[in-house]
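One chain of protein is taken out of this complex; the other chains stay put.
Chain IDs A, B and C follow the sequence of writing; residue 1 opens each chain.
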Amino acid sequence: MPFLRESPLDLTGLIAAVTSPERGGIASFLGLVRDHHGGRAVQRLEYSAYAPMAEKECAAILAEAHERWPMAQVALEHRVGALEIGDAAVAVAAAAPHRDEAFSACRYVIEEVKRRVPIWKREYYADGTVGWVDPTAPGGAVPARPEAGQAS
Amino acid sequence: MPFLRESPLDLTGLIAAVTSPERGGIASFLGLVRDHHGGRAVQRLEYSAYAPMAEKECAAILAEAHERWPMAQVALEHRVGALEIGDAAVAVAAAAPHRDEAFSACRYVIEEVKRRVPIWKREYYADGTVGWVDPTAPGGAVPARPEAGQAS
Amino acid sequence: MTPTSDVVTVQVLLFARFAELLGAERLVLELPRPATLQSVLDRVLALPGGAGLPARPLLARNQTQAPPDTPLEDGDEVAVLPPLAGG
Partner (left out) sequence: MTPTSDVVTVQVLLFARFAELLGAERLVLELPRPATLQSVLDRVLALPGGAGLPARPLLARNQTQAPPDTPLEDGDEVAVLPPLAGG
């Protein structure tokens, strides 16, 4: 079961995968491609990944969630490749007997995915420029200068 | 748009209703009917409501969420009537530009629904008894004595 | 009924276990002025089956939760609410 997907994500399927008669609370998260970023209009984007490491990190994150919330069952998918505005980039579903565990496990997984999984995002802006998103950059994640003419 | 529903809940529809190109983070919660409660096997249950007040409370809760997280859009449904194990009893979807607001708004709404909305749950147990769930009862929500012979 | 009537007539709604205990989902009560939610509760507790209710259940006036000392007007809708169990 790869966590990285080249086809559209399926939150309903993830929810079904974690549901059981004992686990009555299901918290989920869906991250969609927004039409703007740092004040710039985004038209589309591409996610790329260091796939083998990304798969290992995702598995490790789910194992940690299961260790911290043993009653919780969590499923995760991350899209890679070309995405349009409104497409789901990441989906997490966490089921547990009680909602507190479900929310905590869901939140833990999405935070760790953002923090640890080697995935990169290239945004294509409405003005024709492109940029690699850098969440660690001071003053915003979007490159200050257009990169349209940059060699690749 | 009534919040109380006599037909199956539709989380996918709720998510679609709150989604927009600016709101890229969607947190949701689904509460399903579990097969046990307080150590007793549950076969099915019935939710009843003080419908006009329940509708007003649900609307008030969403208005409060919108006031606290102005960028968030939240949708809510609660099932009433006869439910089977695994059926969705409550569904909440909260979309916002950032996941922190989405999770906070989603959590706020489900907590307030449980705290304030006049809805009652009658459980039918595997041993043939029935009971009204009382979350405020000391030592558990399930009636200690069978009520099978009780007049209604 | 004139504005100077010395009684208020209210509709009382009972739900779930309370409706079962009292064998009714709806009552019409006439109460001497000044009437409050507590006046309704006292009457309900004194009805057959009323002893099974808690001494301080949640109360609502016109579909909004309210404290027992809330005054009532003629035509108000009062609800006596068992412990909530939604969600």
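Rule of thumb we're sticking to: a residue touches a chain if its C-beta (ideal position, glycine included) is under 8 Å from a C-beta of that chain, and two chains touch if they have at least 3 such contacts.
Keep in mind that this is a model prediction, so the values were computed, not measured.
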Among the chains presented, those that the missing one touches: A
Chain not shown, touching residues in chain A: 31, 47-50, 52-54, 56, 78, 89-90, 110, 113-122, 132-137, 141, 150-152
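What we mean here is this: only the chains that are shown with their structure count from here on.
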Chain A and chain B: spacing of chain centres that average the CA atoms, whole Å: 27
Multi-partner residues of chain B (at least 2 other chains): 31, 110
Multi-chain contact sites of chain C, meaning residues that touch two or more partners: none
